[in-house]
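The complex is shown incomplete by one protein chain, all other protein chains being positioned as in the whole.
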Amino acid sequence: MNLLGYLRQFFDDPSYRSGYDGIWTRMLEHCEYSLIALVIAAAIALPLSILSGHSGRGDGAISIVAVIGRAMPSLGLLVLLAVELQISLTVTMIPLVLLGIPPILLYTHAGIRAVDPAAVDAARGLGMTPWQTIRQVEIPAALPLILAGLRGAAVQIVATATLAAVVSFGGLGRYIIDGLYQFDYKQVVGGAVLVALLSLATLLVFWILDRLLVSPGLRAR
Amino acid sequence: MSRKTFLRFAAPAAAVLAATALAGCGSTSSSGTSPLAGSAATGSVVVGSDNFAESILLADVYGQALAAKGIKVSYKLDIGSREVTYNLVKSGAITLKPEYNGALLSYLDSSAAQTSTSEVDSAITAHLASGLEILTPSSAQDNDTLTLSKQEAATYGLSKGATISDFITKLDGKPIVIGGSPEFQTRTEGLVGLEQDYGLKASQITYKSLDAGGPLTEKALTSGDVQAGDLFTTDPTISQGGLLTLVDNKNIFGVQDVLPLVKQSALSSTGVAALNAVDAQLTSDVLLKLDTEVQVQKEDPLTVANAWLKSVGLSS
Partner (left out) sequence: MIAASVFDLPSYVQSSFLGLIVTQLEVSLGATLAGLVISLPIGQLCSRLPKFYPPVLGLVTVIYSIPSIALFVLLIDITGETETTVFIPLTLYTLAILVPGVVDGIRSVPPNVLDAANGMGYGRVRRYLTVELPIALPTLMAAVRVAAVSSLSLMSIGATIGNYGGFGDLFILGLRVFDSKLIWLGLISLLVLSVLCDLLLRWVQRLLTPWARTLRSVG
């Protein structure tokens, strides 16, 4: 039986139509975990990196954070916190947020740093306050990179949220883990394909955001 | 960014999806076997175990008993649930694993009644895949249970001796959070039995996939994160945590004698004799004692297994 066959069996199975194990429920859980983590990660990382990029300082610290973020195994962090602290949704959200911070930090810092100094100078010449410069010049100019950072964080978070199932929580990873334990490959395939589609959808959302928000002047590339 | 850039993502995305669909053509699963089934091992006896502490301990006990008779053994422990390991024995990827006759029968034939050991054993033998056999059972038993958290028992005023039926009647249609292994949801000695035999409604249940009677389920019950859970009868946490194990009046958790499941071709008569000798000595009390050493005193199961075998003269 090939993958499409397993997928068809998965969608045909009534136990995944509704209830706590329904496809829609699991999909919503996954999106919920991911969205909340992304918002919190952005709330922490964006202000920090906008300021560091604006002031031009913190290059070293940001690279260190980037390396740690890359080397840190997501499964290890999840499991460690579950065992050391407790198995709760709040604790499980911590690794999701922590792993979303480095991409946002790195790209936003780099983006703001790379803004044409002449534009910033012109803004100062026009009498703009630093805050106005940031808001009206630097952020819009750095937007493509800021969005790239957010996209990277979103992808990382969706992937880590899949592992929340290892410590008993929901989301699409639940199908993969339960399927492996119940020797039910169609469930495994269902979960894996759905989460892959969700990742693609995340890429699509950021493509749309990029088209909507980035100034056309920056598009001539 | 332009339509060009959209295509640069869309085309590859479509390619990946198409590749995934085509990938099915190269499937390893031949007629009927799941890709999760593994492939046959050769050479020594491969001792496997399920993914909970007692299974690992029993695998060590059986394996070391064989090793003491000069049989070559290798181990593959903490694999997964019976749903996985049974199929691994079938395919020959592992050739020996400790089993519980009632649960094995439920897996092979979920409608079979479980009243006595001999009845269960002959039913199993009738249903086993060819090439597999079960050996003489020990008298040691370890069953699944439906155990209530302290709070839940207090809420409904239940105490020792209360049955599952009592609890479900008192629950009276209200929702309940149950915790256990992922496979508990699809087993007769699990949610299926609770729904079919005890009349618990699927709509009342919210399930938390934790582990097979292990630390995750223990913690969830003692902290009240779940109201009821599946712990094993030999679990020391039940008495330590003031949890209440409900009496299984409709017998969905059945008879659960410990016994080895083997691939016939892999085990010689010396090996069979060695395993039967182990089962002759293995009682529920012995099992509880060994479990406590591993789970409470945190000793290494291999050390515990060797020490016990030596103490009963089954190894030197």
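Assorted remarks:
Going in written order, the chains are labelled A and B, and every chain counts its residues from 1.
Just so we're on the same page, a contact is a pair of C-beta atoms (placed from the backbone, for glycine too) under 8 Å apart; a residue touches a chain by one contact, two chains touch by 3 or more.
Since we're looking at a predicted model, the values are computed, not measured.
Contacts of the undrawn chain with the visible chains, over the full complex, involve A, B. When the whole complex is considered, the residue among A:Ser52, A:Thr108 or A:Thr162 that touches the unshown chain is A:Thr162. Of the candidate positions B:Gly214, B:Gly241, B:Gly254 or B:Gly271, contact with the hidden chain is made by B:Gly214. Within the set A:Ala42, A:Val65 or A:Ala82, the residue that contacts the chain not displayed is A:Ala82.
As for the chain not pictured, it touches chain A at residues 2-3, 6, 67, 70-77, 79-80, 82-84, 155, 158-159, 162-163, 166-167, 173, 176-177, 179-180, 185, 188-189, 191-193, 195-196, 199-200, 202-203. Mapped onto chain B, the footprint of the missing chain covers residues 4-5, 7-9, 11-13, 15-16, 20, 23-24, 26-29, 35-36, 38-39, 49, 51-53, 56, 60, 75-79, 211, 214-216, 219, 298, 300-303.
Criterion: only the chains that are shown with their structure count from here on.
Chain A and chain B have Cα centroids lying 37 Å from one another. Taken in their complex, chain B has these residues touching chain A: 1-2, 5-6, 9, 13, 16, 20-21, 23-25, 27, 29, 34-36, 80-81, 83-84, 87, 179, 181-183, 185-186, 202-203, 205-210, 216, 219-220, 223, 225. Residues of chain A that touch chain B in their complex: 1-5, 19-21, 86-88, 165, 167-168, 174, 177-178, 180-185, 188, 193, 196, 200, 203-204, 207, 210-211, 214, 219, 221.
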